[in-house]
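Worksheet: the structure to be examined is printed underneath.
Excluded from the complex is one protein chain; the other protein chains are retained at their positions.
Order as written gives the chain letters A and B; numbering starts at 1 within each chain.
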Amino acid sequence: MPRPERRFVTFSIDGREVSAPEGVMLVDGAKYGDVEIPVFCYEPKLGAPVGACRMCLVEVEGIPKLQTACSTPVKDGMVVHTQTDRVREAQNSVIEFLLVNHPLDCPVCDKGGECPLQDITFGWGRGISRMVEPKRHFKKPLELSPLIAIDRERCILCYRCVRFSQEVSEDYQLVLNERGASTYVGTFDGHPYVAPFSGNIIELCPVGALTSRAYRFRARPWDIEGAGSVCTHCPAQCNVEFTVRDERVLRVLARDNEGVDDGWLCDKGRFAYQAIHSEERITEPLVRDSESGELVPATWEYALDVAAAALQAGGSKTAALAGGTTTNEEGFLLQRVVREALKSPHVDSRAGLPQVDLGLQQALAAPGLQATIPDLEFAHTVLVLGTDPIDDVASLDLRIRKGVRRNGVKLAVATSRPSALDPNAKLWLRYAPGGEHAFVAALEAAVTGSGDLSALCDAADADPKALEALAALLKDGGEDVVILWSQRLGAAPLPALLNVAAALRLEGRDGAGLIEVPVGGNGRGLREAGVQSNGGPGLSAPKAPGKPAREIAAALASGDLSTLWLLHADPVRDYADRRLWERAAANADALVAHATLLNDTLREHATVVFPAESYAEKEGTIVNLDGRVQRLRVAIGRPGAVRAEWQVIADLSKRLGLDLGVLTGPMATRQLVEAVPFYAGLTLKEIGGRGVRWQEREAASAAPAAPAGPVESGEPLPAPRPNGALRLGTYRPIWAAPEVEVSPALKFLAAKQQAELSPVDAERLGVDNGAKVSVTAGDATVLAKVFVRGNVPAGTVFLAEATAEQSATELLGEAPQLVSVEPYGQRPPVPLEGLARGARPSDDEVNS
Amino acid sequence: MAWNPGEDVVAVQRAPKPGGAGGAYRAFGETLRGLKTTFGRMLERPVVYQYPEEKVPVYPRFRGRHKLHKFADTGLEKCVGCSLCAAACPADCIRVVAAENTPEHRVSAGERYAAVYEINLSRCIFCGYCEVACPFDAITMGHDYEMSDYNRTDLIFTKEMLLAEPLERTPLRTEDE
């Protein structure tokens, strides 16, 4: 659905001629004439207005009754009055009416001082009330969820929270129960309202009825300062405003940026700020004591000396991994130190995912082939490929839902695991985990009409008819097609993906293209800054290609590499093949890490741990998934002895004999901009508060040109056949993160391992929902709770990655996996014969 | 020819000629009037207050050091930690950090109470806006004006100090005084 054109109409409000876009509601139209109309229930982000609060009544000439300005669109020649006695009387009365049952306990209310009801009462109210009877009183505060407190006395029934739940996040959990004067906001049978975006209703509430438990009574609006920055917890990089009091972040609010987040935040972005002030935060350098073998606090000079000595000793046998909240500048400096001072080519930031050929990367990152986030809302068709946005890049989930609901976007979902977007999709397809390459190749075959579709579908275990329908939808559903694909697809399917994009002629088309969902908050920026084994800054070819993360692990385990340098990365937890990484960490001669929180790996193996800055303390730039360079700004002072990361890297570099020439944060930015051709000329001022997409700048023409011509896709391997065992599919839940585990408010959500099984498999295994099972691959076992889901394809079990305990990465090896699932505690798990990692049974075995 | 002023003439009053009793009075009269006051006071008792042994009584509406109040019956603090005093304070000398009452730990009557309540009396200008802003009459200006100290940090009064019954050192002026 292409963006609607905006025509302007002229109407008169309070005697002045105002020109406003056609179709906007009077409330918005009035703003073009600097007239403010008070509203409670109206919030354009929530979709169609409901006119529930009656606060916005205005007089329109020609209509006998007062009209609600929030639901009356402006028309040419309309004459509107907002200052007449009738209107004033109506506004006074509505306020008086709303306050009849409002407790007016502003001194104890958390909204006091930033409350629209207070402001509007002050501005448009009568000032007195004729209500002399006692007011209704109820128990309060009540819990609506562990994150949200509800105060039903204060509620003015504006429907905002309910509309958010029903029309924006579409979880339909929050509803209005009962009727008339008895109406109240509640849930089904006392179930808590826990959903990934529930925190937004706190910000939406125009009174103090819904308040944050984490922010409860922490501060008043006049006690605090707002500090705009960017959330770094996922690649969506939603714009946030930190509420700071006494150098502590107390709250995170959305900072509406239409190009990024559309004004919504997920609960992780809203509440995980608590990790910044966690008790467990490292605030001073830790060095392993040679005598006791323990990490002990040390001075910066000593820690830097020890780390520099360790890196020097490692020399070209050093490998560096960056991830998490690493900024472009830090990544850039890191790769400079490793490549120039240590003469080692081994740097990576791709979370252990397969290395993608540089030419292919350049082709996929071609500015003409990039879609923007708002394109998801206005495209004809959106294909979500291999990712569930709710887990990987949460705020895009809302963006896609908005497109489907309001603009009629046709959504297709192609994933191996059932997706939260399935109910909204026109078409959803499943393929087997491990069949990504075959699936995308099949999609290419279906779109281009060449190739053996049925064989490829068979290899991917996908339905050929559904694939044909998908191809038809992509080809005939309108030209603006956006494909949201995940870096988790791996490297092999990407040529086929590029061919699909070429066949659909997405290149160079505004409103169409590809969007990659990288793994890691700044995955895209780090790659562009050169933190990858086969690419230097600006996706250039490095002098010498290094090993990708996986090979680094193998080399460390075997002793080919000796030193590991981790910048915010936690490969043992986050990367596939946990046991290999454990061996690698244990076997490394030295492990230098920058981290905010200690984990078991660092506790046992780290030589030096530098206290790292949290994202509220950093300055620098990061790049979100559609190429928007955004700026992290310092919101609070660094706690304890924490130093700026660029400074630590520069200090280390100096000790290693390389002067980086970086004395301030902006100097690092400048070096980065000079090194990356397509950032050329970019300044912090230009990035500003809203960020800037580098594809939209002139310098984008300097992006490296991809090799021309169609790309050879290669023969896809078929997905493994279950053959009595189960295929293992993995996903990373939004709540599987250390910052969730250390945040007191979010702790209850921390992901626990669960095995998602189809009802067929559950019955075959004789396990019920909630039973404990052991999932075994080779000699690795993971314990999980069974979660039977009707829409999980039979023959597959899905496990969560990166959970604190029993992570599925334990089972992930090099190749797609088969696992055996056994009820736990009944008999010891026995590894199935012939089901070692990657082994595929022959067709005979399947048929027998 | 001599200049003719016409009708623009000002009459000048000249002082009497010096000398005589009139002259003596003019020279010393005012001095004697002053001395009358001087000698008159000699007979009165001194008006110096022997501060600090003796204190000047203050008017009932005198704005001295703040007091926080408790309910007499329940013993709960009146302050709910709403921070309105801090908002009203033009000198920005009040700091309030609120917290939530729990059934086990109930400090004030409402949902919230002031966990930290500090007034920096070295910055306070005793304007009394905090008293006006308080919706619960939890803070009032007392009569105590003796707040000098040797250390600036000691001038930051905490909640406990403000809640404590002040030593009644300042006498109140009676109505007819």
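Heads up, the rule we're going with is that a contact is a pair of C-beta atoms (placed from the backbone, for glycine too) under 8 Å apart; a residue touches a chain by one contact, two chains touch by 3 or more.
Definition applied: contacts and distances are computed from a predicted model.
A.B. asks: Of the candidate names "NADH:ubiquinone oxidoreductase subunit E", "MaoC like domain-containing protein", "Multiple sugar transport system ATP-binding protein" or "Nitrite/sulfite reductase", which one corresponds to the UniProt protein name of the undepicted chain?
C.D. replies: Of "NADH:ubiquinone oxidoreductase subunit E", "MaoC like domain-containing protein", "Multiple sugar transport system ATP-binding protein" or "Nitrite/sulfite reductase", the absent chain's UniProt record names it "NADH:ubiquinone oxidoreductase subunit E".
A.B. asks: Can you list the shown chains that the hidden chain touches?
C.D. replies: Across the whole assembly, the hidden chain touches A.
A.B. asks: Can you work out which residue in A:Tyr32, A:Tyr184 or A:Trp222 touches the chain that's missing from view?
C.D. replies: Here the residue in touch with the unshown chain is A:Tyr184.
A.B. asks: Among A:Arg16, A:Arg88 or A:Arg136, choose the residue that contacts the chain missing from this document, as touch is defined above.
C.D. replies: In the complete complex, the chain left out is touched by residue A:Arg136.
A.B. asks: Could you tell which one of A:Lys45, A:Lys111, A:Arg152 or A:Lys317 touches the chain left off the display?
C.D. replies: Considering the complete complex, A:Arg152 is the one touching the chain left out.
A.B. asks: Hey, which of A:Thr68, A:Gln173 or A:Ser349 is the one touching the hidden chain?
C.D. replies: A:Gln173
A.B. asks: For subunit A, enumerate the residues touching the unshown chain of the complex.
C.D. replies: So the residues of subunit A touching the unseen chain are 134-139, 142-146, 152, 166, 171-179, 182, 184, 186-195, 423, 758-759, 762, 769, 788-790.
Here, only the chains that are shown with their structure count from here on.
A.B. asks: What's the distance between the Cα centroids of subunit A and subunit B, rounded to whole Å?
C.D. replies: Centres of subunit A and subunit B (C-alpha means) sit 59 Å apart.
A.B. asks: Inside the complex, what are the residues of subunit B that reach subunit A?
C.D. replies: Those in contact with subunit A are residues 80-84, 86-87, 96-100, 110-112, 135-136.
A.B. asks: Hey, which residues of subunit A end up touching subunit B in the complex?
C.D. replies: For subunit A paired with subunit B, touching residues are 105-108, 112-113, 140-141, 216-220, 222-223.
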